[in-house]
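With one protein chain withheld, the remaining protein chains of the complex are depicted in position.
Take a look at chain A:
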Amino acid sequence: AKPDRDGCSAVEEKKMVKSELAVAFPPTFSVSEIKNKQRRHFMFMKLKQEKRKQKMQLRKKRRKEREALGDKAPPKEVPKTIENQRVYDETTVDPEDEEIAFDEGTDEFSAYFNGLTNPKVLITTSDRPRGRTVRFCEQLATVIPNAHVYYRRGLALKRIIPQCVARNFTYLMVINEDRQVPNGMVLCHLPNGPTAHFKVSSVRLRKEMKRRGKNPTEHYPEVILNNFTTRLGHTIGRLFAALFPQEPHFVGRQVATFHNQRDFIFFRFHRYIFKNEKKVGIQELGPRFTLKLRSLQKGTFDSKYGEYEWVMKRHEMEACRRKFQL
């Protein structure tokens, strides 16, 4: 009896609906106000079908028009992408902005960009690193010129930093590990520079890469920084740029790329070859990983008393899908 009843009720409902549709709904009526779940679901499905039908009709009409016009048809509209629809960020850097140029001439990286200091990077991990993290650190050290890996013997970062400064290091990179896999990075610019904390994901070591080439050589790579548009993005971009020496060895034909897309920074390391001036071939060597910025702090690493320039507040910042920070 029950299945029958349900089947019948569906048919009945359709009839009822038809007769009801003859009756006008109040204009402020919405499907969500119906209390009965079955009815509400049914009405909603109907609504969706209507919309879909209209959309199909529209598309068919447009397609017919386009075919009819042939060559004279208006060009196809550009589809909406997340990058297209991105909410305009007021901190987007204008290339000619003098204030920003002045800021960048006098910030903590100015010493590097004026050629006064050479980058020297210290790479270390959190306590008791496991195999994958250790190998990742070693590979990073080959990719970044003038980088040294040191074993962290349970030392406090605040004690390490003065020693690094004394030995003329410009960067401290700490790879944090969780469950035998690297998952975080603290990048601290040394004399007194900003500290950035990233979430690291999708780490691929060299032997896991398909069709990779031989190991990177000692030549200084070039650096590509893509899509760092906002003020914050600019700072982070300069942070990455200062990791590598100013004069790349073009002979080496190696390039390190930091590409920002939707607040994820993808790192790749390639060797390139120009086949002619219109074509270039690239082959990936080197590890790859993605970073997501979690916080940017003004001084060197100090999690308790530090002055945070930017912190990822998930509820505020991730609420809008079209709004990005970098």
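Throughout what follows, a residue touches a chain if its C-beta (ideal position, glycine included) is under 8 Å from a C-beta of that chain, and two chains touch if they have at least 3 such contacts; residues count from 1.
In this text, contacts and distances are computed from a predicted model.
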Hidden chain of the complex, named as in its UniProt record, picked from "Tubulin delta chain", "Protein MAK16 homolog", "Small ribosomal subunit protein bS6m" or "Fructose-bisphosphate aldolase": "Protein MAK16 homolog"
Residue of A:Thr142, A:Thr170 or A:Thr290 touching the missing chain in the full complex: A:Thr290
Residue among A:Glu33, A:Glu67, A:Glu277 or A:Glu316 touching the omitted chain: A:Glu277
Residue among A:Asn146, A:Thr217 or A:Thr230 that touches the chain left out of view: A:Thr217
Contact residue for the chain not shown (choose from A:Arg66, A:His259 or A:Lys298): A:His259
Those residues of chain A which, in the complete complex, touch the missing chain: 81-83, 154, 156, 201-202, 211, 213-214, 217, 222, 224, 226, 250-251, 255, 257, 259, 261-264, 266, 268, 270-283, 290, 292, 314
